[in-house]
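Missing here is one protein chain; the remaining ones are kept as they sit in the complex.
Up next, subunit A:
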């Protein structure tokens, strides 16, 4: 008996010694510049951009995990690949030392809630009263928590619209959907240099990040860049291939004159303020309640938005207002024509009514649901019965139809 105990003890000692021999020990205690122990830096060489420098921030404030461990399994417990995901953003980007006010504001923004899309769709389809109102259930976060909430309009939303919101999990779905969503990083992430092995976060949001979503319905993201999604099926065919540019989702686009602001090098966030894109902590039903930039804020106005905020790019130079874009380029600001634009007969006209010469228009847009087929619910990731398909009778790029909104003449677009 005594021998067995000794043998067991020797074996145990042997196992412990082997384990200890194989254990990788850090040569030093790794700390950030503020003195926080960050042992992740022992293994990880990734280099984010300067603002989130590894030596200053470390890894765990963003990616969580246990920064005191060097054992991979223990260190990676609770780790998140995408700190921008709204499910964890309160503890990552929004932690008290970084951007604490942002997650709650962003979660209320229309890009996170999709409230306008959901509310309008359900009203159109007669599922809720025909008065726009703030309803808690018209919110992606609510639908994610309540998969049992079902209706025809919600089924359509979940399957065809459900990939264009900030709760969409980046990388969860294949093909072109892979790049969409991701919460904060849906907008703020750009590729980093290869040697950095880490993407970069930026406040200079490139247009392509916005257009990953803003390319359907009114097609504003495409039109702005001078692209028109036409019905040419890729014609003219050239050298045995399609002669037109193809979007990541397979739609064909052809070049048209871009917006003058695009030609001047402006990106979406040069005009659109952070309060519009990331929300200002208020709940809105429609985008026009959130959008505050106006043409006259820069052209002939005092540099203030419709909500009285100063447009960040507006600067005063030699007594005149100029616009400084995100790249630091200075643009002179042209005032509206004193006769054509200011004539009393045109006092009701919005600037766009005259200055937007073309808009894609889809006539006879309709949808069809085939109950025999199955389609993926983009909120749950599961296939459910019923597949939706969109159709149009015909589409044209032509001068817009005008109509009246309140006291203003505005552009009306079908589809």
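We take it that contacts are C-beta pairs under 8 Å (C-beta built on N, C-alpha and C of every residue); 3 or more make two chains touch, one makes a residue touch a chain; residues count from 1.
Operating definition for what follows: contacts and distances are computed from a predicted model.
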Which of "Cytochrome C", "Glycerol-3-phosphate ABC transporter ATP-binding protein", "Sarcosine oxidase subunit gamma" or "Fatty acid desaturase" matches, in UniProt, the chain that is not displayed: "Cytochrome C"
Which of A:74, A:310 or A:354 contacts the chain that the document leaves out: A:354
From A:260, A:310 or A:330, residue that would touch the chain that is not displayed: A:260
From A:136, A:265 or A:364, residue that would touch the chain that is not displayed: A:364
Residues of subunit A in contact with the chain not shown: 120, 124, 131-132, 218, 220-221, 223-224, 257, 259-261, 286, 295, 339-340, 343, 345, 352-361, 363-364, 366, 393-394, 398-406, 410-414
